[in-house]
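Comments concern the structure below.
The complex appears here without one of its protein chains, the remainder shown in place.
The chains carry the letters A, B, C and D, assigned in the order they are written, with residues numbered from 1 in each.
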Amino acid sequence: MRIGSAKESYIADEALFATRTQWVWFALLLASLVLFPFVSNLYWLYLACLVSINVISATGLNILTGFTGQVSLGHAAFMGVGAYTVAWLDNNAQTPFYLNLLAAAGVTTAVGLVAGLPSLRVKGLYLAIATIAASFILQFVFINWESVTRGTRGINIEPPEIMGIVLDNPDTFYWMVVPIMVVMVLLAANLFRTRVGRAFIAIRDRDISASVLGISLPAYKLMSFAIASFYAGIAGGLYAYFMGSINPESFPLLMSIFFLAAIIVGGMGTILGGILGAIFMTLTPEVLRYGVDLASPFIDEPGAVLSPVRTIVFGALIVGFLLFEPHGLAEIWRRIRRFFHLWPFRT
Amino acid sequence: MDWLFFIEVSLAGIGAGSLYALTAIAFVLIYKATRVINLAIGEMLMVGAYLFFALGAGWSLSWWLAIPMALVGGGLLGMLLERGVIRPMLGENPISVFMVTIGLGSILVGTVELIWTSAPRSLPGFMPDEAIFIGEAFIAPNTFWGFVIAAVVIALFLLLFRFWRGGVALRATASDQGAAWAMGINVPAVYSLAWGLAGMIAAGSGILLGAMSGVSPEMAMFGLTVLVVVIVGGLDSVFGALLAGLLIGWMESVVGVYLGGEYEHLVTFILLMLVLLVRPWGLFGSHEIERL
Amino acid sequence: MSESILGISNIEVVYGHTVQVLRGLSLEVPRGGIVALLGSNGAGKSTTLKAVSNLLSLENGELSAGRIEFDGKPTAGTAPHQLVRAGLCHVMEGRRVFEDLSVEENLVAATYARTGREQATRKDFNLVYEYFPRLHERRRALAGYLSGGEQQMLAIGRALLARPKLMLLDEPSLGLSPVLVEDIFSIIARINREQGVAMLLVEQNANVALALADYGYIMESGRVVIDGSPEKLLGDDDVREFYLGMAGAGGEMKSYREVKHYKRRKRWLS
Amino acid sequence: MKGKQILSAIAAVLALLLAAAMPALAEEKNDIVIGGSMPLTGPFAFAGIQFNRGLRDYMEWLNEQGGIEGRKVRYVAEDTGYEPDQSVAVFRRITSRENVSFYFGDSTAFHQTINRELDRRDIMMTGASFASELNDTERYPLQFMHGPDYSEQVAILLRHIAEEDPGARVAFIYSDTEFGRDPISAGRETAEELGLEVAARIVTPPGAADISSAALELRRARPDYAIFHGYILAPIPDFIRRARQMGMETRFMGTYYSMDQSIIDEMGEAADGFMGVMPYRYFYEEDAGESELMRAIHERNDEYQTIYYIQAWVAGSMMAQIARETLARGEPLKGSRMRASMEGLDEVDTGGVIGVPVRFRGNSLPVGRIYRADVEAGRMVPVSDWIDLD
Partner (left out) sequence: MSVLELEGISLGFGGVQALSGVDLAVEEGTITAVIGPNGAGKTSLFNVISGFYRPQQGRVLLEGRNLTRLRPPRRASLGLGRTFQNIALFRGMTVLDNVKLGAHVRMRTGVFSAMWYLGAARREEARVREEIEREVFDFLEIDHIRRHPVAALPYGLQKRVELARALAMRPKILMLDEPVAGMNREEKEDMARFILDVKEEWGITVLMVEHDMGMVMDISDRVHVLNFGQVIASGEPAVVQKNPGVIQAYLGSGDVNSLRERLMGESA
């Protein structure tokens, strides 16, 4: 606990960053985000963009699964809806990209609301399985609604343009996606300072006592689905712009599992967890690649073990974190922070 | 309407459905004993098939030796998973356990790819190759013998479940773990037994499935349809698993022929959605009243 | 060979690392005797039994202090099923029969209690049916379809099949009509007398429990507050107070209305 | 608490590795770099490993021959696991530290996704995908195929059928994937043009386990020919075996990726008579000596080499030719310039692996020959001349 942070009003006490130190850290973080492009190469910028998109998506899933306790295995398919919305608008309407992105979020929210309907009837594992079904049905639509999605042939998207600057490369795209990511994360963080976010957590922790407190389970569950889908829609739209081409196989079930794994590893039910998890899971393959390179003198055909090893590590991370650190990286981070807070007065 | 054709298609579907039913029983067994929704069932099935591949094709053992060994291997795998990963998780939030099984599935797939690569392989043949006709209706020998073997295994299993003392222990544990423990049943051992048996059954289905269409890491996807089967049948109902397995096999077959193969999975998942909305506990599952 | 089959000394039980249910409870059950453990709901009676049979782990409970000895040996670290096989049988509250199994299969499941000692034989089944002829009539029926009384008989019959040295009976009268309660308790008395099985009987129904028992304990808030022979307990006014909240008998307790009420006026943010 | 410590330690190590992974590679300026996203693992690894070996061996051979206009060629590739997002990541990584002129891709999705980036970076690309979608010079100006696209492969098959057996009944059996669906609608049109009857179109779900009902459907249609597309191996053997059991006399055909020698090895007896389209010579072909490239391959390899290995040599040879042509014009190795020189080619240099002179039509080389599996001889034998759709 920090000493000497007396507040004079409840508003101040309710602030997102309660201490000056926190503000300093936040400013430092923002500054490093601004500086990053100037010290890194295109490949790292590419990863940064990908991480940002994944952070948005994982944060959305975290709202639904981590905070509200509604497990969804359809998150990638929702991203697909957003991506296809952007792709369709890009190919058929000359609307600016931010409108397309908003439309993507809107359409995905609507689809998410429908896909969330089973949550009114079933919960827990059954709901997870219902979302698998939703994901397959959406996949079917992507493949077979050829007039909109061009079916399995996939669909190309022109890069977005802001004030004449074409964002067709990570070094330009970065400046769009990172601010959006920061805003989306702050919005999510805000949500959990208010009654809406608290109601979500209440439903996760104990739905029965939530309803005794006057929280309408159907309304809030659907709301959570809608918000998660909104995030997925934005992330999917950005993904479409970033990749420049999408097809039905761009959003497989495995990708939904990826996001679930990201929030498990990062820490379910904390905003920081979604961020850390998305970063960690996106970058782990890179690290593994490096590790395999290091190991290459000792094994033949190191290239050929990378992908299985990645699959194994992916699974092992899920299992390991659930077994040993169910609160994820966020908890590890907190422990580290607490250690340094108390340092050198160790307890 | 061409009735003979319809009958042939239906028989083929029921044949395929028998494999769903068999795997679904493994799933239900695990669920009943440990209340774990095991999403890694498809991967366990795949590992079983690869074990048979390794023994039968790699070590060139004859099939009557390789199959039992692969089954035992599958059983050991099941027990290993239970003891190593599932047991420490028992009592945790069921969703965490569920996600652990997703992680396990990933580990199994990666391991198989590491050892055998992901190239599709053919299994050594062990089923008779002559065409079977029921009346005029043709049944592929693979389908027919697959069905017969699945039926025999299922029957054997049901008999065990019913009359073997261990079967009673299993059912007692499924019915009430606390009371079973208080009655002197070694409940942790029953957990291992259930996972071991389920691993064996899954390996068996894997071998049958592999005999029909070869083995590859992709065959783990079979587990997803099995998941649909058990939800439709009712997670805790052996009878439901059997019936839903045959039903979904039949339905996929008929839909595939009359609507086109692209609709097979769609229809399966639409059925799943309908069941979840109308009767979430499945056609034959027990509906537990939520006591507060 | 010690005189008591079960000795509990100073045990404490905590659920979920927060809720302390037992706070230093001690009691003894002599070989072949019947001991009644009475008290209001929530006093910790069922928890005591679960602590004895090591079933606490099922409910995230933990024996944090104290010692339990069964048949001269400490029970700590022994799995529940091993305790059963050593002759300690727990008939849980709410009967807990295996509803999907037939009556006979319920008994078969109970034969596991003897694994490692001797096999259960037809004779053992017949013994159960002899005490509970009603079960014999319904031996093919699913246990889930039995009436409450029949289920209670089955639960006790199952335990009997285990040939225990000590039975823990948790509220056998729960939800049964007075006539049935008398039926069942008289069978319990017979089993005790004829088979020499010691009983630790948890009951709310104090009269019937004390009519049967050689000795009684009354619990409140996780510890024993009064113990003694049935005659002593029945004659004690305190017992009534515990059950019906009648003030005045003990005298030393203040009324809740008179408890002082401190209020801190300070308020700060942390 | 031990697990927690281990996890923390793992996290710390990973973080360290991550920091250390920042690329620090000096590059040899003058080399011509060919990058590759290679499916060394995953479901396409059987071909990917061969592509990788083939390209590596070809580049080695080429450098032994003096490289391209005296410049050395360097081949840089990494595994993708046949996942498009990994392919993109590999592309990004390689191009961020190398000045890449050519690139070899591994999947249609990757070819599509990376297209914009190719244009931006002016890199020329070829790869494993023969998707008809890519055969569009407007959309994919910097991509080319070193063989016929899937529609053209089917067209070559159909043309062969129409010649052998005019008016025959043909069935298409394909998987419900991007790969499988690719040539079907074009194939129907071609069949109609050639006077063939399309007796059935049978779709199998991706990763399908059981094809019993599909086989029954096939029997009901009783086609003279059935063309598989979108499969590597399974479920082709199963279909053929069932058809034999049901007493059908349908002749079965496949497209490029189901035509390697391995199909005979894997299928055994059932493979006998299986036909398919193949743009390249097989390793063991007798007239191999006519081809310079085949001679080089034989010099390096005693054992059978897969068609994918040979395919990689062809791809390499074509890249070298385009580069040579461009450099000869005194222009830089930029995609747009190379495109121009590619279009100017009268004849594509396949090192004689394709037995007739070929030219680009759009982005592809619409040439192939029909081969038939001869189980007794244990190899594929040609049953037609080279068919050039152009």
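Convention: a residue touches a chain if its C-beta (ideal position, glycine included) is under 8 Å from a C-beta of that chain, and two chains touch if they have at least 3 such contacts.
Only a predicted model underlies this, so the values are computations on that prediction, with no experimental measurement involved.
Could you tell which one of C:26, C:40, C:82 or C:195 touches the chain left off the display?
Missing-chain contact among the listed residues: C:40.
From the listed residues A:33, A:182 or A:196, report the one that touches the chain absent from this view.
In the complete complex, the chain left out is touched by residue A:196.
Consider the whole complex, including the chain that is not shown, and state which of A:167, A:215 or A:278 touches that chain.
Reading the full complex, the residue touching the unseen chain is A:215.
Of the residues in subunit C, which ones touch the absent chain?
18-21, 23, 40-42, 171, 173-175, 178, 181-182, 185-187, 189-190, 193, 204-212, 221-222, 230, 234, 240-247, 253, 255-257, 259, 261, 263-265, 267-268, 270
In the complete complex, the non-displayed chain touches which residues of subunit A?
These residues touch the chain not displayed: 9-11, 13-14, 16, 187-188, 190-191, 193-199, 201-202, 204-206, 208-217, 223, 227, 269.
Note that in this section only the chains that are shown with their structure count from here on.
Comparing the two chain pairs, does A-D have more C-beta contacts than B-C, or is it the other way round?
Pair with more contacting C-beta pairs, B-C versus A-D: A-D.
At what distance in angstrom does the C-alpha mean of subunit C lie from that of subunit A?
About 52 Å, centre to centre.
Any idea how many Å lie between the Cα centroids of subunit C and subunit D?
The mean C-alpha positions of subunit C and subunit D differ by 75 Å.
Identify all positions of subunit A at which a residue touches two or more other chains, and write them in rising order.
143, 304-305, 307-308, 310, 323
Touching at least two other chains at once: which residues of subunit B meet that condition?
Within subunit B, the residues that touch at least two other chains are 113, 117, 262, 265.
What does subunit A use to touch subunit D in their complex?
My answer: residues 41-44, 46-47, 50, 143, 151-154, 156, 159, 168-170, 243-250, 280, 283-287, 289-291, 301, 303-308, 310, 320-321, 323-325, 329, 332, 335.
Going by the contact rule set out above, which residues of subunit D touch subunit B in the complex?
The touching residues are 41-43, 45-46, 176, 202-205, 207-217, 219-220, 232-235, 237-238, 241-242, 245-247, 266-267.
Which stretch or stretches of subunit A touch subunit B in the complex?
69, 71, 117-118, 121-122, 124-126, 128-130, 132-134, 136-137, 140, 143-144, 208, 253, 257, 260-261, 264, 304-305, 307-319, 322-323, 326
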